[in-house]
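Of the protein chains in this complex, all but one are displayed in their positions.
We call the chains A, B and C, going by the order they appear; numbering starts again at 1 in every chain.
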Amino acid sequence: MILLVLALAALTASGLLALVTARRPRLAALCGVAGPLVAWVLAITPMLSVLAGGQSLSAEWSWTWPLVALSLGLDPLSALFLAVILTLGMATAVYGVGYLREARTPTARGLAWFFFNLLLATMAVVVLARDAVVFLIAWETMALASFFLIAFEHDRREVRRAAWIYFIATHLGSLFLLPLFFLLGQPRASFAFASFGVQLAPGAASVCFLLALVGFGTKAGLMPFHVWLPEAHPVAPSHVSALLSAVMIKMGIYGLLRVLTFLGAPPLWWGWLLLALGGTSALLGVLFALAQHDLKRLLAYHSIENIGIIVLGLGAGVTGIAVGAPRVAALGFSGALLHVVNHALFKGLLFLGAGSVLHATGTAEIDELGGLMRHMPTTATTFLVGAVAISGLPPLNGFVSELLVYWSALVGMTTLPAAAAIPLAALIGVLAASGGLALACFTKAFGIVFLGLPRSAKVATSHEAPRAMRMPMLWLALACLGLGVTGALVVPRLSAVVSLFAAGPEAVSALNDGGMLLWRTTAVAAGALGLAVALALVRLLLLRHREVRQASTWDCGYAAPSPTMQYTASSFAQPIVDLYVSLLRTRKRIAAPEIHFPDAARLETETRDISREGIYEPLFEGAERLLKRMRILQHGRVQVYVLSLVLTLVILLLWNVR
Amino acid sequence: MSAEHLLWLTVLGPAVFALAATLVRSTRASLAIVAAGSLVSSALNALIAILVLARGPLLAGAGWFRVDALSACHLALLALVGASSGLYAVIYLAEELRQGSLTARQARHFAGLWCGTLAALAFLLVSNNLGLMWVGLETTTLLTAFLIALHVSRESLEAMWKYLLICSVAIAFAFMGTLLAAAAATTTHSGAPPALFWTDLIAVAPRLDPALMRAAFLFLIVGYGTKAGLAPMHNWLPDAHSQAPAPVSALFSCFMLNAALYCTLRFIPVMEGVPGCAGWAQGLLLGFGLISVVVGAGFMLFQHDAKRLFAYCSVEHVGLIGLGLGLGGLGTVAALLHSVNHSLAKALAFFAAGRLGQAHGTHEIAHMSGALRTSRAWGVALLASCLALVGAAPFATFLSELLLLKALFDHGRTALLVVVLAALGLAFVGLMRHAIRLAWARGEEPPRRITVGIADVALVSLVLAALIALGVVIPTPLRQAVQAAAAIVNAPSAANLVAGVRP
Amino acid sequence: MNPMATAWLEIGLALLLAPLLNSVISRVKAVFAGRQGPPLLQPYFDLAKLLRKGAVYSPTTTWIFRAGPILGLATTAAALLLVPAGRISAPVAFPADFILLAYLLALGRFFTISAALDTGSSFEGMGASREAHFAALAEPTLFLGLAALARKTGALSLSQILPAASPLAPEVALVAGALAVVLLCENSRIPFDDPNTHLELTMVHEVMVLDHSGPDLAFIQYAAALKLWLWSSLLAGLLVPPVAAAWPASLTTTLGVFALAGCIGVVESTMARVRLLRVPHLLAAALALSAVATILVVR
Partner (left out) sequence: MLDRLMLVLILSDLAFLGVSRFSAALSLLALQGALLGALALAAHGSASTERMVLLALIGLILRGVLFPWLLRRTARRAEIVEERNPLVGFAPSLLIGLVLLGIAMTLGARLPLRTSPMLGLVVPASLFTVFTGVFLVVARRKALSQCLGYLVLDNGIYGFGVATVGNIPALVELGTLLDALVAVLVMAIAMYRLREEFDHMNTDQLDTLRG
């Protein structure tokens, strides 16, 4: 435990040091990046030991606030998330060294480092907290730090707007958490996690579940509470976007899981609800992602899809518990948890890649890019790895977790009664659909950005990212590959975490079976790759004595090929977007030439968020109109003020004294 | 010198400075008097508070003056606010002097009235007699009236007149209430006329006539509540706060409201004692608190004047405090803690608004935007205080609000909890929307240069440090003090208080 | 003869006979058109010729373009390992293996599409977009259908599902119908795509590989053939009533595969290619089929 506390201290200290030494860039960067590295080194051993099923750690210090004890603890669940936090924290911090080199002012740089480390520290505390108040303080501080990070380039209006939306969303979300913890603490009149979950009335449990779903779902970016996410992630500095998207939104998932451990046996409809929300997020998330043409925005929407997949896993797990099928539950939870890790890895990687592209070309507008593979090979290759992984393709890590979720659903739907089997079947369909769409989405993202010819001059001047930025991308890419290959080893190890939700021999055996399954899949995938290598050699042999010519792309006879003739991202996605237009409500502004001869023509598409337009904006406007009426109270006449005073008195007198 | 003399001194000290202010001629001397007066009175108040919290109640003047834990807490708060806003006042007026918008006469007036107000506030806190307490509060009203209109303008005069009239009428009602209470007391007493001592009143509470006491308390809560800015009697507040010079607004928001609430609080234990009135008075406070929270939060959304915005924010927070006091038990503790936190945060907010206003020559949010560029220290102060005021962690307000809501929840008032949570969300949107503009947006025209000295930075960093420190950990003495004070307020329900604080 | 050996033998058979399917189809079409049609071994000739050729690459392309065909072929071949032939289980069979099958094909698709985009030609881009689009619609159909069969048969791996599912059960019939549509789509046959048209604008798969030449093109065509074999043997395994002994079983399945090829030929010569905008509707119909099957099974 002391190691963890030291790690927290290291993070805080490095943040403060970076703030102090902001005037000297190199030193500040050093201080800023030192914290995450040290913290990772310090915390790695306890994390791994606990994850492997070792003794859970905990420590408590009394505190002068009424009702509050400063208690921290590390159980497998915390360990898993802590590992994610610190690992990604380290990677993004190193990346930040390169990225923050062109910070506007020293102060801005210092603040960026300060809040970055603060964010890491608070997230760590969130997963370590064993007392509701500590949790909430850390939670709120985390929101604050991330808010300032998002508002980093706050002299741009849209950045301020995005940060503002994020801040509202997260704060309103946490307003749901207060009653949640009050309810949980009610039986024992305490805020300590240890006292939660005892003799909780079923009604209360369901209320808790709903509150948690809204409160934590908002942070996790679960549809329809996700409005802030596509606004906030694109505008933040890229290493921050990576951290937010890869780690911070997972805090919502953590909270949900943590609360689930308090609530005891769930009724079946919780599973349905989770599946429904998860399915919505998974499908709509990827559809909206397809419709975007800003690379970071696309990635942001894709985070929503992945959160959806995670929640689908949870839903399968909860369903499994509810109907007493530990195998299903174990597989579902393990899939969800593993996907938390995996998504952190590849989404972090992709955001870093996007950051390098932005850094190199100054734009994240997909349709202005192209052909970057030649200019920045490392970024392109690592991005490719991330893209394959996030599409859930073997042999990378995305496939492992998605397979677990699939399998849990498959086992469930083949064995369970209809009430549970139908939703699980739906899960399979949804997951398959979102998988296919994800493939479309990332072939688009990768293909249009890195392949083909440059679509604008911005690309011509682009350069490969500096080393500090390339290294983390390589690490993460390797991590994706590693987890993908060693999935068979990892999954059985998850039993310590999963046992928090689905314990028992069946659960363990299920995980072991999962391991076996993964051995086979890995073997086949490896076979495929081996075959590919062999074929490559064959191809070399065949072409050795043949002539290999270069000629411009076959353009079907059209004489003057030019970069602008290439397929753009919008056109690539157009058929799918058109198919789902009723959901996406994509607006098109077409200025087509009237005459037959070529003429200036333009087409703009814009896809605005559905739940923002459908739910939130009307809601807020309505509230505003209502409040405007209240202003009558303060219309300026002193006589009326006195009158209101007197009337209050008279009414009260008549009411109380008779 | 014995403790009794301290009580006299803490009232007379500032009063002497006030008189001195009428004699001096030069502006600098007046400013010096402001600083000295505030510091001296704060020192004395703090000293008394410490003594009381260490040794128990102090008595003086044949029982006319009495300081117990409750008043000690408020004395401590007064010390805090008085000192900080006194120093700030010097900084602020010095800037005005540099800008040439402050005449010697105005400075003299300010010094006199400022010190007088401090004296009056101290007076109402130390007096054991309900009548004298009333006198003290009324005096503050009359003294501060001209502080609002220090710089004569149509708006400031309008605000002053409204403040004067509304509060005078209200305070007159409060006196009516006091008289009714006294009348009730006379009905119990036979022979010896009552001296309106708080202590006596508590003693005879069980024999007081309920109907009469109810009437009395209604007059009191409406009267003092007006001064405390509880909705729907709050109308004077936004005008006065927005027009007064920043130090004065700070004093208003950060202590005068609490002082008025304190006057009401004095009657709560009495009412609890009166047969058939248990919990009734607190219920009233709860109601007023709720209304104020909603109204304050609702009005914040549309403000275009920074100080007016903070004024409505004060309405909201006074509402929260009233809510807590109305809940009793843990609620009282939370409320008292919250009043400390709120005073700190709100003082900082008004300080920042004032200084930045000097830079832009207006308090229009649209013109003041880009505070962080105008002056880093005050920009940070503004943003931080706004965050504290919406109850964002790690600021102290977060925890006190958390406790408040917990108390509300424990009280089993789920509907109220929902309403309050909604109002808090609304207040968040209302305040932060403006705060972000203020902090970062580009203002319409470039600001005037204001000289931000070490004093400014020191002030800001001190208050901020206090806010964050209290958010992380509250010193045991403070906690004990607050709990003692709470125990006084809800003596009957002291049991559940203890239960509430350490399960 | 031990089952493992037979299984591998089946694979060998597939690798050998796959190109023949195409000639069967074209022969059927020729018969319908009253032509004589190309020789049965024509596909092999084409492959041999292509393998002997050199290659032409566009300067815009990168290694992705070269990796596309290779990975396409490799993944398809690997996927073939998971497909049983009737009663004879696949060399590699394990629960939920059809998920791996689908995702292997998807991996191949990913690189094919990327390779297409690598050329920077708008035609290839168009093809790529359509490929991605149709695949996204086809996948849920496949998964739901197979899941339904899994519930029906209580088994999780293809090698157990297919033999156990009797084609007469209504659910199985529905799934078979759905899979048939998926088959046509995945192998870009009429009515989804016209493999031997030369109007690029209307093509899906062919247009994606416009720029490939030499061995690459050979790989691609062979991969396409394998893919056709793969899907047909899946469907055949579902439709052909299982036969007890091993050898007749493999024989019947193989025959079934060729019969399916014949059917495709019939379809291609009797039906016209539907408009692109109608394609999603067809696939949606297929999805509906397997969804209905699922509900029927689960209830």
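The definition used in the following text is that a residue touches a chain if its C-beta (ideal position, glycine included) is under 8 Å from a C-beta of that chain, and two chains touch if they have at least 3 such contacts.
Every value quoted in this text rests on a predicted model; they were computed, and no experiment measured them.
S.K.: Just list which of the chains on display the missing one touches.
M.R.: So, spelled out: the chain left out of view touches A, B.
S.K.: Out of B:77, B:164, B:285 or B:365, which touches the unshown chain?
M.R.: B:164
S.K.: In the whole complex, not just what's shown, which of A:202, A:504 or A:636 touches the removed chain?
M.R.: Of the listed residues, the one touching the omitted chain is A:636.
S.K.: Who touches the missing chain here, B:212, B:366, B:421 or B:484?
M.R.: Checking the options B:212, B:366, B:421 or B:484, the one contacting the hidden chain is B:212.
S.K.: Just to verify: which one of B:42, B:106 or B:242 makes contact with the chain not shown?
M.R.: B:242
S.K.: Tell me which of B:18, B:77, B:111 or B:182 is the one touching the absent chain.
M.R.: B:182
S.K.: Spell out the interface residues on chain B facing the chain that's missing from view.
M.R.: Here the touching residues of chain B are 64, 129, 131-132, 134-135, 138-139, 142, 145-146, 149, 152-155, 157-162, 164-165, 168-169, 172, 175-176, 179-180, 182-183, 186-187, 193-196, 209, 211-212, 215, 238-239, 242-243, 299, 302-303.
S.K.: Footprint of the hidden chain on chain A, which residues?
M.R.: Missing-chain contacts on chain A: residues 631, 634-639, 642-643, 646.
Keep in mind that, in the parts below, only the chains that are shown with their structure count from here on.
S.K.: Counting only chain pairs that touch, give me the topology of the graph as line, ring, star, complete or other.
M.R.: Its topology is that of a line.
S.K.: If you average the C-alpha positions per chain, which one ends up nearest the average over all of them?
M.R.: Answer by centroid distance: A.
S.K.: Could you compare the number of C-beta pairs in contact for A-B with that for A-C and name the larger?
M.R.: So, comparing the two chain pairs, more contacts are at A-C.
S.K.: Suppose each chain is reduced to the average of its Cα coordinates; what separation in Å results between chain B and chain C?
M.R.: Each chain reduced to its C-alpha mean, chain B and chain C end up 79 Å apart.
S.K.: What whole-Å value do you get for the distance between chain A and chain C if each is reduced to the mean of its CA atoms?
M.R.: Computed from C-alpha means, the inter-chain centre distance equals 36 Å.
S.K.: Which parts of chain A, given as residue numbers and ranges, touch two or more other chains?
M.R.: none
S.K.: Two or more other chains touching the same residue: where does that happen in chain B?
M.R.: none
S.K.: List the residues on chain A that touch chain B in their complex, please.
M.R.: Where chain A meets chain B, its residues are 63-68, 107, 133, 136-141, 143-144, 151, 154-155, 157, 160, 163-164, 167-168, 171-172, 175, 178-179, 182, 186, 188-190, 623-624, 627-628, 630-631, 633-634, 638, 641-642, 644-645, 648-649, 652-653, 656-657.
S.K.: Write out the stretch or stretches of chain C touching chain A in their complex.
M.R.: So the residues of chain C in touch with chain A come to 51-62, 64, 66-67, 70-71, 73-75, 77-79, 81-82, 92, 94-97, 99-100, 102-104, 106-107, 109-110, 113-114, 116-126, 128-130, 132-133, 135-140, 142-144, 147-148, 150-151, 154, 156, 200, 210-211, 214-216, 219, 276, 280, 287, 291, 294-295, 298-299.
S.K.: Under the definition above, what is the set of chain A residues touching chain C in their complex?
M.R.: Interface residues on the chain A side: 370-371, 373-374, 384, 387-388, 391-394, 399, 403, 406-407, 410-411, 413-414, 418, 421-422, 425, 428-433, 435-437, 439-440, 442-444, 446-448, 451-453, 513, 516-517, 520-521, 523-525, 527-529, 531-532, 535-536, 538-539, 542-543, 546-556, 561, 563, 565-567, 571-576, 579.
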